[in-house]
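Apart from one protein chain that is not included, each protein chain of the complex appears where it belongs.
Note that the chains are named A, B and C in the order they appear, and that numbering of residues resets to 1 at the start of each chain.
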Amino acid sequence: MTDAPKQIAVCGDGDPGTPHAEAARIAGRLIAEAGAVLLTGGMTGVMEAASEGARAAGGLVAAVLPGSDVSSVVAPAQVRIATGAGEARNVILVRSADAVVAIGGAYGTLSEIAVARKLGIPVFGYRTWKATSPARAGQLVEACATIEDAVARALAGG
Amino acid sequence: MTDAPKQIAVCGDGDPGTPHAEAARIAGRLIAEAGAVLLTGGMTGVMEAASEGARAAGGLVAAVLPGSDVSSVVAPAQVRIATGAGEARNVILVRSADAVVAIGGAYGTLSEIAVARKLGIPVFGYRTWKATSPARAGQLVEACATIEDAVARALAGG
Amino acid sequence: MTDAPKQIAVCGDGDPGTPHAEAARIAGRLIAEAGAVLLTGGMTGVMEAASEGARAAGGLVAAVLPGSDVSSVVAPAQVRIATGAGEARNVILVRSADAVVAIGGAYGTLSEIAVARKLGIPVFGYRTWKATSPARAGQLVEACATIEDAVARALAGG
Partner (left out) sequence: MTDAPKQIAVCGDGDPGTPHAEAARIAGRLIAEAGAVLLTGGMTGVMEAASEGARAAGGLVAAVLPGSDVSSVVAPAQVRIATGAGEARNVILVRSADAVVAIGGAYGTLSEIAVARKLGIPVFGYRTWKATSPARAGQLVEACATIEDAVARALAGG
């Protein structure tokens, strides 16, 4: 499938009042403008805002849902996958992506970052988790000062 | 998500030499022409032929893959979901569909039909499984004499 | 793990009023008496009766649950796995088994039989599904006249 578009996952908190809605909207728009597919978890907060940004720019969005019914989708998306796997959908989302953009920082996002690192998928972070362990030195994510930079690097490096 | 397009899954054997390639190609084309999203398992045989039919007609195709890497995809698809779930991806595929078109009859297809029936998702079959049990009378699938009829009923009834 | 005990899955309808409760109880008891681990879906009906039969005989039972919380278990079991995968837990259940005993015939059971056949895991059936397709001749399961025979063959052949 050499001609398939890149797939970029945007992960972040699902809080409908997230302070990162504008950043997420920009991320979605930039991904769409680059001709890449936006993958999100399909629910509220960062997921919804990113999806709206991409759709407004004419992009293709796929929602990888935790629920077992596609009608559970909140974010606008042409393709809706009902994994029915609960939190395990985070793994399906991440492993389907060429690169991950992580915005903000709740526990679901942390699980997505961790899985991406485990699988060797690059993660570009904006105002997200930092973590250290006795066994893993170095940055948890490629921290980016702007959302534009995070998306540009995800599109280039993913 | 009232304006999201319908999603129709086409299931069938993965044999690259399947006798049902032409039927699958027609199914993919008809689904695309109706503006619905085609969902397949993303591999060879019926999946690949249906995807080719939909793509040739300008349709949107999502591959719901058994493997853990999107590069495992064979069928043409704009969206590729790496479930990493092996045979359990059949469940994710089926539960994401408004209706299922089952073509031909290997065991994976039978599992998809069974899950769809369990979940109450309509299944329209073309040259596929028949099954009976002491506890379940009636047809396993809505058997259709032509692939055109199967798709039309899936689009109408899904 | 050469010394790990065999694992036998007993699948069947979840109807609390199943006509197969006695057969399931016998199956559970015989599996326990053979020193094998009983795997079930952990819910009502055949699953519960088989688990009761095994526990009463001092056997080890693991419930592979569809839900996301171990407290959803109904059948008695020392080990409870909350797959959170809904119907996809059927795949996890089957692929963990050395052999499957299928009792009775609802759609979930049919999906388990189909997955087992796909994966090459032997299935011994008692009053369960029959199925045919244009592409698959032969029996769907090894049909057994008695539950004792089904379990004996599962223990021997699994």
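Keep in mind that, in the parts below, contacts are C-beta pairs under 8 Å (C-beta built on N, C-alpha and C of every residue); 3 or more make two chains touch, one makes a residue touch a chain.
Since we're looking at a predicted model, the values are computed, not measured.
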item	value
Given A:K6, A:R127 or A:R153, the one touching the chain that is not displayed	A:R127
Among C:A32, C:V73 or C:A99, residue touching the chain not depicted	C:V73
Residues of chain C in contact with the chain not shown	1, 4-5, 7, 37, 60, 62, 64, 68-71, 73-74, 76-85, 91-92, 95-96, 98
Residues in chain B touching the chain absent from view	68, 84-88
Hidden partner interface residues of chain A, rising order	13, 85-88, 90-92, 95, 104-111, 114-115, 117-119, 127-136, 140
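The rule we apply is simple: only the chains that are shown with their structure count from here on.
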item	value
When chain A is superposed on chain B by its C-alpha atoms, the rotation angle in degrees, nearest 5	180
Innermost chain, taking as reference the mean of every protein Cα atom displayed	B
Rounded Å distance, chain A centre to chain C centre (Cα mean)	39
Residues of chain B touching at least two other chains	85, 91-92, 95
